[in-house]
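Quick one: this structure, given as structure tokens, is what I'll be asking you about.
Just one protein chain is left out here, and the rest sit where they should.
Take a look at chain A:
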Amino acid sequence: MPPTQRQRRQAAESDEDEDVHQRLDSPADDGNSEVDHMHGVERGETSQLIKKLVRYALACEYSRTPIRRDGIKERVLGIHGREFKKVFAGAQKQLRATFGMEMVELPTKDRSLLTVEQKRKATKSQSQKEPTSNSYMLVSVLPEHLRVSDIIAPSKVQSADGEAAYIGLYTMLIAIITLSGGELSDPRLRRYLTRLNAAENMPSSNPNNENAPSEKTELVLQRMTKQGYLVRVADNKNAGDDDAITWHVGPRGKVEVDNEAIAAVVREVYGGGRPNEDLERKLQASLKVKERKPPRSAAADRAPATIQEDEEEEDAEGNDEPEPGPSTRRGRRG
């Protein structure tokens, strides 16, 4: 991958970073001496790339867009493409040390974009290794007690209520799609939205703002799609036919809203929060979730999606969906 001219260009452009070198050489970072031994690029340059990657990762997370390997190469590394591994590792360290976060790979999105027929085939060969998505998102690595909702969760920029409503809606939609076998036709989605009283409008990002308490459903769906909670697939062959549009769970949706979270929604909505053997059987059949344990104290009054446990065990049992970890927003961990 690295042709020699790359190194030459690298040398030519390195003086751009002059001011940054000086800043990084300040007495504050005494842990930096080891970096001297890094080969290939200069120590200050590597630190600079690490900083750029950390900032890139945080910016992506802020707008809930995936951190893509291509994006890292294009926007962070530039001509230093071959430093990927080193810079990525350094950024992970910095993210953990300063922010208590790390990047985890997102599940591949390809499967949800396959046609029904392709999908059936793919399901048959479940055991085969999931292809890599080359996309990441940030998750919290803080201990459990610091990932509870009143510290991290629903309270994004505008209002806690708006964020909570938004999380509630995408969690519900992801639950419906998953329980429908991973895809939902557009008319069926619309029927569900009507039932949720959200066919036209949904709560806005700040429902307490009397000027704009609600937002057009289409805009909210677009945002959910853009942020990777949902995937909208239009089948061109039947253009004009409503059924040609189907909805799937996006990669971020898979990480943030896992099967346990979906089960929690279903229990909440259909079980009225009470134990229900029939429902539990169905949930186990369709989601392979654990049988419900006696409710824990905090779980009941929290957003349903935060109910979560035993993920490691599930992974060990060969769950084919990778569950890389928690979301910074919702305070969970895998």
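Methods note: a contact is a pair of C-beta atoms (placed from the backbone, for glycine too) under 8 Å apart; a residue touches a chain by one contact, two chains touch by 3 or more; residues count from 1.
FYI, contacts and distances are computed from a predicted model.
Among the names given as "ATP synthase subunit s-like protein", "FAD dependent oxidoreductase domain-containing protein", "Non-structural maintenance of chromosomes element 1 homolog" or "Actin-related protein 6", UniProt records the absent chain under the name "Non-structural maintenance of chromosomes element 1 homolog". Considering the full assembly, A:T65 is the residue among A:T65, A:T108, A:N134 or A:S185 that touches the omitted chain.
Touching the missing chain, out of A:K73, A:K86 or A:K282, is residue A:K86. Interface with the hidden chain, as seen from chain A, comprises residues 23-24, 28-32, 34-35, 37-38, 46, 51, 54-56, 58-60, 62-63, 65, 75, 86, 89-90, 93-94, 97-101, 140, 142-143, 145-148, 150-152, 155-158, 162, 204-205, 209-212, 215, 219, 222-223, 226, 328-329.
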